[in-house]
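As you look at this complex, bear in mind that one protein chain is not there, while each of the others sits in place.
Lettered A and B in written order, each chain numbered from 1.
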Amino acid sequence: MKIFCVILCLFLLVPGMHGSDGGVEGLLEILLHNGTITREQYDQIARQTHKDSSPPADVKITTDGGLQASTYDGRFAFNLGGVFASDTVLYREDKNPLGSGTEIRSARVILGGVLYSDWEFDYSMEFSDAAVEIKDAFLNYRGFSHIDLQLGHFKPFFSLEQIGSRKHTTFMERGLPNALTHDRKIGIGATFRERFWTASAGFFGENYGMIAGNEGDEGWTTTGRFIVTPVQAAGRLWHFGASIAYQRFGDDKEWRIRSRPESHLTGTRYLHTGRMRNARDMLGYGIESAVILGPFSIQGEYLRTSLNMEGGNETPSFHGAYIFGSWLITGESRNYRTERGVFGRVRPDRSYGAFELAVRYSFLDLNSPPSVAGGREDNITIAFNWYLNRNIRLMTNVILVDNDEYATGNGKLHANDNPGIFQARFQIAF
Amino acid sequence: MKIFCVILCLFLLVPGMHGSDGGVEGLLEILLHNGTITREQYDQIARQTHKDSSPPADVKITTDGGLQASTYDGRFAFNLGGVFASDTVLYREDKNPLGSGTEIRSARVILGGVLYSDWEFDYSMEFSDAAVEIKDAFLNYRGFSHIDLQLGHFKPFFSLEQIGSRKHTTFMERGLPNALTHDRKIGIGATFRERFWTASAGFFGENYGMIAGNEGDEGWTTTGRFIVTPVQAAGRLWHFGASIAYQRFGDDKEWRIRSRPESHLTGTRYLHTGRMRNARDMLGYGIESAVILGPFSIQGEYLRTSLNMEGGNETPSFHGAYIFGSWLITGESRNYRTERGVFGRVRPDRSYGAFELAVRYSFLDLNSPPSVAGGREDNITIAFNWYLNRNIRLMTNVILVDNDEYATGNGKLHANDNPGIFQARFQIAF
Partner (left out) sequence: MKIFCVILCLFLLVPGMHGSDGGVEGLLEILLHNGTITREQYDQIARQTHKDSSPPADVKITTDGGLQASTYDGRFAFNLGGVFASDTVLYREDKNPLGSGTEIRSARVILGGVLYSDWEFDYSMEFSDAAVEIKDAFLNYRGFSHIDLQLGHFKPFFSLEQIGSRKHTTFMERGLPNALTHDRKIGIGATFRERFWTASAGFFGENYGMIAGNEGDEGWTTTGRFIVTPVQAAGRLWHFGASIAYQRFGDDKEWRIRSRPESHLTGTRYLHTGRMRNARDMLGYGIESAVILGPFSIQGEYLRTSLNMEGGNETPSFHGAYIFGSWLITGESRNYRTERGVFGRVRPDRSYGAFELAVRYSFLDLNSPPSVAGGREDNITIAFNWYLNRNIRLMTNVILVDNDEYATGNGKLHANDNPGIFQARFQIAF
């Protein structure tokens, strides 16, 4: 009877084995060694084990509303998440109509995973504009010790705020100078990481949406970013960085910069350079800094871009900057993600969530006399955010907009428009 | 040996513990208490348990073709489902061409979940028209005892058939008066539930697809629905309800109602009010009733909508109704979902599925003399449905259409058209 009981027990080991990382598996060996079970019985159970077990106990599943699966050995993983954000916006119009109302600001589905330990992939799609926009779609090889390699469709390494995810920004929209950064493109990139600094560089084609109906050759872009983080600890950060980007235009040679007033619902873009033909290439750079001191943080960037025109000796140049301070009233700290050098999700400590108060000043100057009068805008934004939990947040922004005499949306708007904006967002993100 | 066997057994408890809701966990305590195992052994096993188990045994996974995951404590859940429906339609044309053929009627992906116990979210996208249409995208807070709060993009509380899911309708398309209801919008809502009645009210912005190229302010809508269900038991239901909706138009002040003949493949819409400019606001109401008696059920609604025009003293008014009877030949009952006051999925009892026979009469009258002649249509539909199992169904509809002399698709069609329609659907839904 005793031996029967033991064998029975061993049968039961089968589904549990993988969970306990071989510890129980060793037991079988010991029992065989001690003579408690015979070789025949051992083999029988081993066969049984093999037949039954392979995948199920291997995979760990978690859910936080999204879904994560990973094998215990860490070789494979899968996750499924998403973002949904809806905005309500009220414009206090001044000289131009802006159009108060509601909109779905983001509706994103995110897939990711790990393959054979060293290959990570990210894939996300944005559905909010009735069409599909492919966002991240890249492979990250992390098999080397200090270097990551990226391949696919991803954001060129340029600008702290641009590289970070929209779902974690402190304000509802990125600052005005974001118009001088670069969208995701198909390319390759490498990131080299040491303890106190990180250097990234990449080479990219053109934006993927720009192919149709054009048989001219496309352009290309190369960017680099270097960051130093002398202080990184719980609730403490000093981050300094610089980015550079060189873009060679394709055969269409056409380019423009334009910007909404840090509010997405309206289609009105006060700042607009107009279409610039005969653009040959463009050189841009940016400097960035962020400091975290417990619940307080300061973050700022300055960006400048210069164009070279074909057959011309003029070099139009545009620039902008933002700086903001944030106070997490409930005492949390903003979450810096070292591996990519960007800010991540705020994680509330309390059951009722976290509160944040923030103020931003930003400007973008698209005037480059004598030839380009794209306008200049100076904005002040006051933000109050309630992070209900890790996944849900409510945001409110009050924006005071100050446009100059050239900010006419390329001649279509009244100049010197100084509207006010109140906007609120409900966001859920996994 | 005995004690060894016991310890071995206890080791095995580890993966099983979470499955048995603490029942087995109690055993460990008892064994310790009885002195069968020592405190040391207890601790060893407890540590082992802790190390191995945290996430995997916590999450319960099920699949019915879709996927559901939930933590055992019920705090988090995730599910992934979808709908696919393809139609084949044959028109017996009378005076106007309708265009027989096939189409993908629905291709939907559905994500949902629970966060921190009290927050439910629903997110679904429709892909059948080459573009993306975001359907449900809202958060439901159920942390209060009698009240649910909704926030996001969802259907305004108005009309029994409209609020219920298209994948569970008895007929292939909703009845003609559905043209008088309201699409999903961004808003907030509350539902108050008592044993025999439910009251819902919400405040909404404009449809999300209506933003582009328009800097006028958007409109808003507020709706309410009240239902009484004096009888609710297995296979028995008395449901009575009333809805009201007030819509204030935005700066575009433009509106129209139009309707296909309860068949989606054709683009022909006999009923069409034409574009009504200077519309200021709109008041609509509806009454609804449904009775289930075992395999038999009757359901009906009457809807009416009145417009107020700016600067005019005319008040165009439109109305419609449907009533249908359904007989589940194989004896099942239609499935009423109390929490939302709508009908759900038919669940066949037999291996070969369930059969349903149903007949509907419906009309929609868009004639409002003297100014609006949108036409009136009276339809009779005979439906035969085969529910192969919970997820798959085949539907057939024969529709006899009777249009009046004003049903000209706003002047583009021959009047008095009385075509016949045969349509069949294959649908799979999770």
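Assume a contact is a pair of C-beta atoms (placed from the backbone, for glycine too) under 8 Å apart; a residue touches a chain by one contact, two chains touch by 3 or more.
The structure presented is a predicted model; accordingly, all values stated were derived computationally and were not measured.
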Selected residue (touches chain absent from view) among A:71, A:232, A:396 or A:410: A:71
Chain A residues that touch the omitted chain in the full complex: 1-2, 5, 8-9, 11-12, 14-16, 48, 52-53, 55-56, 58-59, 61, 67, 69-71, 76-78, 80, 111, 113-116, 119, 121, 123, 125, 131-134, 137, 139, 151-153, 185-187, 204-206, 208-209, 211-218, 250-251
Interface with the undisplayed chain - residues on chain B: 2, 5-6, 9, 12-13, 15-16, 19-21, 23-24, 27, 57, 60-67, 80, 82, 84, 86, 88, 96-104, 107, 109, 127-128, 130-132, 265-268, 388-389, 391-392, 426, 428
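Just so we're on the same page, only the chains that are shown with their structure count from here on.
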For chain A paired with chain B, centre-to-centre distance based on mean C-alpha positions, whole Å: 34
